[in-house]
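Below: the structure, in structure tokens.
A protein chain is absent from this complex, but the other protein chains hold their places.
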Amino acid sequence: MINKIIETFEEAVADITDGAVIMIGNFAGPGGFPYYLIQALKKQGAGNLTIVANTAGGIKIPGVLLDFDDHGILFENKQVRKVIANFPFSLSPTHLSPAEKQVNAGEVELELVPQGTMAERIRCGAVGVPAFYTPTGFGTVIADGKEVRYFDGRPHLLEHAIRADYALIRAYKSDRMGNLVYRGTMRQFNPIMAMNARVTIAEVDEVVEIGEIDPEVVVTPGIFVNRIVRIKDDPGFPRHLERSFWVRDSEAI
Amino acid sequence: MINKIIETFEEAVADITDGAVIMIGNFAGPGGFPYYLIQALKKQGAGNLTIVANTAGGIKIPGVLLDFDDHGILFENKQVRKVIANFPFSLSPTHLSPAEKQVNAGEVELELVPQGTMAERIRCGAVGVPAFYTPTGFGTVIADGKEVRYFDGRPHLLEHAIRADYALIRAYKSDRMGNLVYRGTMRQFNPIMAMNARVTIAEVDEVVEIGEIDPEVVVTPGIFVNRIVRIKDDPGFPRHLERSFWVRDSEAI
Amino acid sequence: MKERLPREVIAMRIARELFDGAVVNLGIGIPTMVCNFIPEGITVIYHTENGALGFGPVVTAEEFEERADIDLINAGGQFVTPLPGMCFFHHADSFGMIRGGHIDITILGVIQVSEEGDLANWMTPGRGVGNIGGGMDLAFNVRRVIAATEHITKGGKPKIVKQCSVPLTAPRCVDLIVTDVAVIEVGKEGLVLREFAPGWTVEEIQSITEPKLIVADDLKEIEL
Partner (left out) sequence: MKERLPREVIAMRIARELFDGAVVNLGIGIPTMVCNFIPEGITVIYHTENGALGFGPVVTAEEFEERADIDLINAGGQFVTPLPGMCFFHHADSFGMIRGGHIDITILGVIQVSEEGDLANWMTPGRGVGNIGGGMDLAFNVRRVIAATEHITKGGKPKIVKQCSVPLTAPRCVDLIVTDVAVIEVGKEGLVLREFAPGWTVEEIQSITEPKLIVADDLKEIEL
């Protein structure tokens, strides 16, 4: 019987070794972010990590973004060697993130990537395409050192797939086979990271029986997911799980 | 108000011109195939077409595949100049399709493509990636004339995006904005063709009110769809629309 | 110097560029305000990088307790509201829409914009670092790029320049520049001054604009 449910977050991340490449579902706040898995990874202590995520974590902008412990804690804890991100810096020059300080000090290597190129590099890594051409970045700093090729008279850059050892992702519901559904904008990078990594570990709100998820609605097929941990304690972010985003009547707004 | 519903199939295909590149949702039978749009395109008569589809149509294997009028009728009607397909020939050497006869006679050009490469070329055309590398085909006839490049010591071929003027697709339900859901294996090439074409025309079983489709369930966002026509007459293929494929209880099988 | 238009009025003017059924991606800052000024009877479909189309207005401070949900946010991290007809998708599909040319209009903020439509809006001058985010993909690939900006910097320097002195977001991408004193089209021959803020003369606008402006035959006061 296929059963990918793991009891504890600690167990789920126990085998992550020093030097691993880790993708983290992350976008502008705690939505779709694997909060408890990151806490567990900090506690577990693996070092010399390469992190692939939208931000480099720890971006605190009082009054704009919710202040919570994201993957910035891995930088604080000196577990990171390199970060591949598109939005690595705080918007405020007076609230530098741990990552920014470490990048400035030369302690952490930063690979800065346009967001869409990052998404496609992750997808390509997932689907066996080692490299592709994209128009984005020609004539900017992003083009430095990259092969340029013209298609239909337009310049394009050659971009390479990224592959991860682990993806730490966040979803809404799972069954024991690992079929995942998300909720609203929780998806962001999570489904493509799940497809990419050698080992995908998902943190979910609910574990349901096989067959409880409509097959038309599955976003991440279970074959991409290796371990599932259910969240036991609500970390207290603004959410209304009792309410779906499905608005049937336009007058209801 | 956005309203993409068109009353008749004739109207929906009226502006297709000679020489157009047309993608058609198609896979091993009538499931997910835009039956009425193809009938309308035959009647409309545009010629010199390039067809992009899984098969070249008209593959009749008595007792194995359902015998029905697919896009083979466009070949019969001499409307096709070129076909890009991965499964263009009948399995039976005694039941040649119209396309096979025309390819053999040099009347129609055939571009034979591995199925996965075809799917990715269609997706790339949809998402602004002009070309990508794939391992599939190196050391076979598919590699003839193609650029070879090694990534991680493994040879890959450069493959180019395909772009279409029109996609004739099949879906299950639509709202007037063109948000589409499918049913079972009806999806096949339909969602990626919908994303690709300059003009996407969908043939659907049901048109529902805005808001009747759960936002988590939409497979093809409405922005990819230009015209929707509802099927009025059931063409009589085996289907059980009253029954979903959602099996909740494993004992029910 | 004459009075300059408030940021809301820049947004109001840009809203007039939208059309029924337009698929629009709004950058952070002035662009976000545009959605408050959509003309009656027009349906605009908003796209956000993090994977939603067709969502509704930002949750207001009063609604926060009741409606804010971390699982429904826009690219700026703001809580937004659901609408009938919306849908969700992942990041590769989201940027597939952008790169594939399926977004009609994007409205982006500006650090500098050049005579040829080069846009620089990501590298914070002085700090030496910056976030590229999704702006580069938008600037390169969206059919129509509208730059929303104050005409000059807080220090009084032109933001519309002959050549950008800070790292580019994308070369030759901007189609229209809407500022607090003018509406300028990026044409093949150069920048065309199309509209001016009430009370401003061509000479006054030219004096705070580095490249030479071409004056449109039908130059007029900004209409809202």
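Each chain carries a letter (A, B and C) given by its place in the written order, and its residues are counted from 1.
One rule holds in what follows: a contact is a pair of C-beta atoms (placed from the backbone, for glycine too) under 8 Å apart; a residue touches a chain by one contact, two chains touch by 3 or more.
What you see is a predicted model, and the numbers here were worked out from it, not measured in a lab.
Enquirer: Which shown chains does the chain we cannot see touch?
Expert: When the entire complex is considered, the left-out chain reaches A, B.
Enquirer: Using the touch definition from the top, which of A:Gly57, A:Gly184 or A:Gly222 touches the missing chain?
Expert: A:Gly222
Enquirer: Across the whole complex, list the residues on subunit A that are touched by the chain not included here.
Expert: These residues touch the chain not displayed: 1-2, 123, 125-129, 175, 177, 179, 195, 210-211, 215-216, 218, 221-224.
Enquirer: Contact with the hidden chain only, please: which subunit B residues?
Expert: 27-32, 64-66, 86-89, 91, 93, 100, 103-104, 112-117, 119-120, 122-123, 134-142, 172, 182-192, 219, 237-240, 243, 245-250, 253
Simple rule for what comes next: only the chains that are shown with their structure count from here on.
Enquirer: Which chain is most remote from subunit B in terms of Cα centres?
Expert: The most remote chain is C.
Enquirer: Using Cα averages as centroids, what's the distance between subunit A and subunit C in whole Å?
Expert: 28
Enquirer: Roughly how far is subunit B from subunit C, centre to centre by C-alpha average, rounded to an integer in Å?
Expert: Computed from C-alpha means, the inter-chain centre distance equals 37 Å.
Enquirer: How big is the gap, in whole Å, between where the Cα atoms of subunit A centre and where those of subunit B centre?
Expert: 33
Enquirer: Quick one: which residues in subunit A touch 2 or more of the other chains?
Expert: In subunit A, 120, 134-135, 182-184, 245-250 touch at least two other chains.
Enquirer: For subunit C, which residues are shared contacts with two or more other chains?
Expert: Answer for subunit C, listing residues that touch two or more other chains: 82, 84, 86, 88-89, 92, 95-96, 98-99, 141.
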